[in-house]
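Only one protein chain is missing; all other protein chains are in place.
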Amino acid sequence: MSEAIRTKPLPATRTGSAAASVTPAPEASRISLRAGEEALAALSSALDLGLPTQPKTSESKNGRMALWLGPDEWLIIDQNGADLMALCATVSAPHSATDVSHRNTAIIISGPGAADAINGGCPLDLSLKSFPVGACTRTLLAKIEIVLYRSSEDTFRVECWRSFAPYALGMLAEGAMDASA
Amino acid sequence: MRKFSAFAIAREAMRQHKGWEAQWTSPEPRKDYDVIIIGAGGHGLGTAYYLAKEHGITNVAVIEKGWLGGGNTGRNTTIIRSNYLYDESAGIYGHAHRLWDGLSQDLNYNVMYSERGVLMLAHNVHDVQSFKRHIHANRLNGIPNEWLTPEQAKEFCPPLNISKTSRYPIMGGALQRTGGTARHDAVAWGYARAANDRGVHIIQNCEVTGITRGPNGEVTGVETTKGHIGTKKIGVVAAGNTSVVMEMAGIRMPLTSYPLQALVSEPLKPVFPCVVMSNTVHAYISQSDKGELVIGAGTDQYPSYSQTGGLHIINHTLDAICELFPMFTRVKMMRSWGGIVDVTPDRSPILSKTPVPGLFVNCGWGTGGFKATPGSAHAFAHTIARDEPHKANAPFTLDRFRTGRLIDEAAAAAVAH
Amino acid sequence: MSGAYRIAGKGRLTPARQARFSFDGKFYTGLEGDTVASALLAHGVHLMGRSFKYHRPRGPISAGSEEPNALINVARDATREQPNVRATVQEIFEGLKTNSQNRWPSLEYDIGAVNNLGAPFFSAGFYYKTFMWPKAAWKHVYEPFIRAAAGLGVAPKEADTDHYANRYAHCDVLIVGAGIAGLSAALAAAQTGASVIICDEQPEVGGALHYEAGTTVDGMPGFEWAQKTAQKLAAMDNVRLLTRTTAFGYYAQNFISLTERITDHQAMVEKSAPRERLWQVRAKRVILATGAIERHMVFDGNDRPGILLASAARTYLNHYGVAVGKKVGVYTAHDSAYEAAFDLKRAGVEIPAIVDTREKPGDAVMAEAAALGIKVLTGHAVIKTSGRLRVTSMTVGRSTKGTTTKYEIDALIMSAGWTPSVHLFSQSRGKLTWDADNARFVPGTHAQDCLAVGACNGTDGLANTVEEALGAGELMARAAGAAADAEKLSLNTETAFEWTGGMVGASEGAGPDTVAKAFIDFQNDVCAKDIRLAVREGMRSIEHIKRFTTNGMASDQGKLSNMHGLAIAAEALGKDIPEVGLTTFRAPYTPVTFGTIINHARGSLFDPTRKTPMHDQEAALGAVFEDVGQWKRAWFFPRAGEDMHAAVNRECKTVRETVGMFDASTLGKIEVVGPDAAKFLDLMYTNAWDSLKPGRAKYGIMLREDGFIYDDGVVGRLAEDRFHVTTTTGGAPRVLQHMEDYLQTEFPHLKVWLTSTSEQWATVAIQGPKAREVIAPIVDDQDISNEGLPFMSVVECKVLGGVPARLFRMTFAGELGYEINVPADFGPALWDALYERVEAAGGCAYGTETMHVLRAEKGYIIVGQDTDGTVTPYDAGLGWTVSKKKTDFVGIRGLKRPDLVAEGRKQLVGLKTRNPKVVLEEGAQIVADPNQAKPMTMIGHVTSSYWSEHLGSSIALAVVVDGHKRKGETLYIPMEKETIAVEVTDTVFVDKEGSRINV
Partner (left out) sequence: MLLIHCPYCQEERPETEFRHGGEAHIARPTNIADISDEEFEAYFFIRSNEKGVTFERWRHAHGCGRFFNAARHTVTDKFIKVYKAGEPKPTLAELGLESGESQ
């Protein structure tokens, strides 16, 4: 890879409150994967990860996650930076894999007030009953679109497009402050 | 009809206001009328008034399913302006604007037409280009509209935030000094009283349930909850309910009805001298004579006849209001409400004859109907009386959606780049 | 200390916990927990405000949020000033500053009160009948006068320094109101395991138990039980208890908005604490336990300071320990006022008489009155009152005609009965039914999954209320799916009296044919006679009457006045009340600050600010940015001493002569992938794509179905099944939506997928004769010669020693040009690397303004500037993009409509001013005959206009009627001060043959 310097959309500084920390996530590779049923088995095997077919569910393994976003759409995230495009290129069944590693960036919200912090701008029911660990969906955070993923009872990952990241961070920081108020 | 005046009030004050007569009567419908207007909003009542006054047609009934002026006339934010882009729009709105001036005197009813100025804000280069285009077109059409710098805008509207660091800094504005507001109820009531005085019947709480037709398809009357009423000419002025009424004559319309919300604040001492509109951040605001800030919100995204909408629509509008006027966050919303606006594909109205002989339609005003009231009513009365359009409404035909001769004010303000 | 009217041993406040506050500059000592109203009443101060129209002196009539009179201004500091605050709601704290409103020069001596003398003239709707002559006077004299007289508080002048928060919440059962009904319902719901939110507008729970001194629940005094119950609920994991929280809106599908007031009662405010929080609650089930509001009696002079609702007097006494007077008259049509009289009497207050309009009040209260030695005048009325700034007497008689007796008093309490608070139920679009026996509207048909319990449901009696509420709590929780085992709850309640009675409408002396100032709507100064006047003037609908008189339209939203107004209207119309109908209840229940509603959406969170990856680099070069949608785009890069004009001239010249670099990252990008990708694009664009070879690119035009231009952009084919589509910056989201719509709903058989990659790539355009030599060193192993990478081609390669890139050979400037796309994190590195080389080559960075000039010199359109949604490709001179071979694409039929193929369409042309130094104004209108009168016939307008430094003249693009046939014609542009002659030309001003591009 090049020596060229990467400039991330957000500084890696932690903000938030005692109730909910708000921290930009490390770099990861990502693809937007689109495919019909006929390609799922091959893609799952190429990615070494089952592609979930139930709404709002995810699969994860060794730092690689497949988030169900729609009936023919997954967001694949690899926290170890694997070349996901290359993995999918081995599959001949019709599908669309598109690199979105740099389009998206992520923010981790963690702490007992994490759900409240996100509910400062997100209209979904984030109770464990309705949004259990592993749940994921595309949704809204106030005026922007996000992908929300719950990695543990009190930790969420918010993915958004890079130019919206400062806004997302601002909303989450205010939400986190209010969650502790 | 007794004339309204300061003297009349003084006289009545002496006798505890016992001498006032009803502003309009509540007659039982006759068997038939020369013209039936469906819908007793400002446009419908005005049409009846001008039929009587300008065309000598007084055997007219205005049929209303609820109470007169209870639809969009009584629910809008009362902005009056005529600085539209296209010649066609300038024609009809300009026609209305000229009639607003002097309407109180014509009706002997103070409609509180207030030329306090309408300021439309430009927030980006595209807005500037678009407003300049409007200003030049208006100037050559003889319609006042002028460009203000941000500093001039601030001088005209002191609460305005013209900080360069705001999210969408103001790059200037188009000001129509003769634009302003009027008292919405007074417009409906003034037309009702004046039309009633000339013999027009206003029949409230009477719903039209059908349109009856003759052997050649021509209209012969309406079925109503008060029975059949005969007529050779029907003018449909039913705003959000137009599709429903026109369907009774078998005509499917290019209309969609959306909820439109508005709100007022608690009354405040005078703080806001004019009308300010910003299409870019979606804010429409003025202050009523009672002191309430009157704020227009946007339409909900789905068609509805519910006359209610979502809180998020109001939220969106107030975001913009507080961005433009940051001192208003502590002002309180006192009342919010919804109307039903009928919207055409090109966002311009339809004032037109129809394929059904004797049936005329005036609709599709979207969010802009109030300001057009006198012009629309006047031109529509002409169309009904003469069986041909007035020059002000000639372009607003129903068949333009077949030919493609649209008058697309919304597209003309398209977002750039 | 805390006031001469504070009664030792009464109330629940702690005498030792004092707080000093000011009202109109004078300092008072109150107790913690006091409202401004209770604290002032404790000092014998009743005068707290002036009415809207007549500026009549007014004191608080209530002890709650229904207060119409006692509106004050509350200021923490200059940036935190709040007008129109109810003194009956605002809690005091040490240092609180409050002021009265709507008076000048002072509350005691208000010049505006002259309106009161003119009251006969200012009848309802008087303004519709006058101020019409002379015509000009409305604008210059009458309206300014009316405006200045109207209004209540003064709007804040400075931006608010408080902040506000929002929380979306979900629950199984939302309970509105935490009086005995709401608390009972919450207990029953909570023990089933359901998630419960219960809210109440007051600082503590309890509702009516605030004043109900004689009620016990499970052996405890009612208020104490309520606090214990609240503690118990608050300790449960599945319950959220919110006090100082008003449910103000009930929207579709059980979406309820609440406003929680967090800091307005605090002396010291934590910086992180929001002032108010909006709760947007989606509840599976809703229980409304909103209680009832006492009505006043409608009689002559019923608005003087010192005249209050009976329940308010009880609240002041039993909760705050404050007597509203020392000699308190009672006027009632309902038993409830008796209990107030009993409580006051027992507290040592003199009760000269209870005046009851009824011949037969309840037996129990009559017996108790006798026992306490209180005189009761049944079948009597208070005919009038006197007192300027405070009531000093009431005149009592059987009727206005007979003998009357005057009683000296310093306060008068009253009750006409209770109005169920059906506001939220009505907002939920439930239908109300008329309970004729009790003259009240109660919830009837439900429109949503909610139940009303207790007083708001018209349920009378404590035991009935509790039973109903317990049942509803469990029922709604079960309906929401709660399944935990729970025991059947019951509560033992005892109360001193069950009440009877009530009336709506005007009392004796305020009936027809009177001139009495018997107020219905206090704030808006609407009297009984105003309602009758409206009816006399032909108003039949209650909506007309409301609007004509403004009854119920004040900031209390008619909580006290609606029923009285309706009854008087019904009487005047000779109809039954339900026939006249009720006006619609609308959100909010009580006024809500804009701040609560917008909450976080201020400053940087008002709307996202989108910046490109290279924003900081551009800012460091001194870029001035422009807003394009949510994006900040570098507009121009002024150097020392340069204005915009100079900077743009230099940038243009530099690009044409050497090289320039431009941040094109904001352009929309869509990856179109799949075996049917070309087929799909064939349908979406006018052009043909099947024939485009991988590695090549083409300019495409997209139409709407109606045939008008929707968007444009360059599309590159990366592989047989993969296209890189670009859109305009503003068009990116709508183009994707448009494509998805057709793909999913009209062409679902096509195997192709769309992915937005707008933000995956950072894009730098390098344009100018030296473009190739500038990029050569940073491109790894890729032939970029004219042969290796010809004009309109695209290649995936590496740059900067290994960074993957998509390299386009294309231009929007009419020069040798490239656009380099790299993954966005590498954008700054790419920019820096290029800038170093561009600068070394004598080039510069340029912004959107220069981009616009360069493209206009080439006649390239900007969608949205040169087109406006009414322009076809033919109008724009882009007919060559429309495939003649295709049998279908979006817009193919729309293009053939009669008006789109008719003569006389506006077509895009170039314009040259006769004087080349004159730059036209964009938007300027074009005429053929400059000497015609207004309104002129306009045949087109200038869409783009610039100074071309390259040509040394101005250039312009315009749309003109039949413009393509007018080349060479002279047309005119009438400006304000001069008319400019222009010649119609071709749209291409520079390098018509394209020789600069293909090198």
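Per-chain residue numbering starts at 1, and chain names A, B and C are given in the order in which the chains are listed.
Criterion: a contact is a pair of C-beta atoms (placed from the backbone, for glycine too) under 8 Å apart; a residue touches a chain by one contact, two chains touch by 3 or more.
Source: prediction; values computed, not measured.
Novice: If I'm reading the header right, one chain is hidden. Which shown chains does it touch across the whole complex?
Specialist: Counted over the whole complex, the chain not pictured touches A, B, C.
Novice: Out of B:Gly66, B:Gly230, B:Pro254 or B:Pro270, which is the one that touches the chain we can't see?
Specialist: Spelled out, the listed residue whose C-beta touches the missing chain is B:Pro254.
Novice: Pick out which of B:Ser130, B:Asn145, B:Gln204 or B:Ser243 touches the chain that's been left out of the picture.
Specialist: Answer from the full complex: B:Ser243 touches the omitted chain.
Novice: Pick from C:Asp690, C:Glu746, C:Glu773 or C:Glu836: which residue touches the chain that isn't shown?
Specialist: Residue touching the chain left out of view: C:Glu746.
Novice: Tell me which stretches of subunit A touch the chain missing from the display.
Specialist: 55-56, 69-71, 73, 123-124, 137-140, 145
Novice: Name every residue on subunit B in touch with the hidden partner chain.
Specialist: 241, 243-244, 252-257, 301-306, 308, 310-312, 342, 345, 401-403
Novice: Even though one chain is hidden, which residues of subunit C still touch it in the full complex?
Specialist: Residues 251-253, 255, 280, 282, 429, 447, 705-706, 737, 740-741, 744-746, 748, 887-888, 892-894, 896-898 of subunit C touch the chain absent from view.
Here is the rule we go by: only the chains that are shown with their structure count from here on.
Novice: In whole angstrom, how far does the Cα centroid of subunit A sit from the Cα centroid of subunit C?
Specialist: Computed from C-alpha means, the inter-chain centre distance equals 32 Å.
Novice: Distance between subunit A and subunit B based on Cα centroids, please, to the nearest Å.
Specialist: A distance of 48 Å separates the two centres.
Novice: Residues of subunit B touching 2+ other chains?
Specialist: none
Novice: Applying the document's contact rule, which stretches of subunit B touch subunit C when the two form their complex?
Specialist: 4-6, 8-10, 12-14, 16-18, 20-26, 66-70, 74, 87, 90, 102, 104-105, 108-110, 112-115, 123-126, 129-137, 139-142, 167-169, 183, 185-186, 189-190, 204, 265-271, 281, 287, 289-291, 306, 308, 310-311, 314-315, 318-319, 321-323, 326-337, 400, 402-406, 408, 410-412, 414-417
Novice: Which of the residues in subunit C come into contact with subunit A in the complex?
Specialist: For this pair, the touching residues of subunit C are 163, 165-170, 195, 262, 270, 272-274, 277, 280, 282, 600-601, 604-605, 607-613, 630-631, 671, 673-675, 751-753, 755-761, 798, 800-803, 823-830, 833.
Novice: Looking at the complex, which residues from subunit C come into contact with subunit B?
Specialist: 52, 80-84, 102, 120-121, 123, 126-133, 135, 138-139, 143, 146-148, 150-160, 162, 164, 249, 251-252, 255, 257, 280, 429, 515, 529, 533, 536-541, 543-544, 547-548, 550, 553-555, 557, 584, 586-588, 591-595, 597-598, 601-602, 604, 606-607, 609, 626-629, 706-708, 728-730, 848, 862-865, 867-870, 894, 897-900, 921-925, 927, 934-936, 938, 941, 974-976
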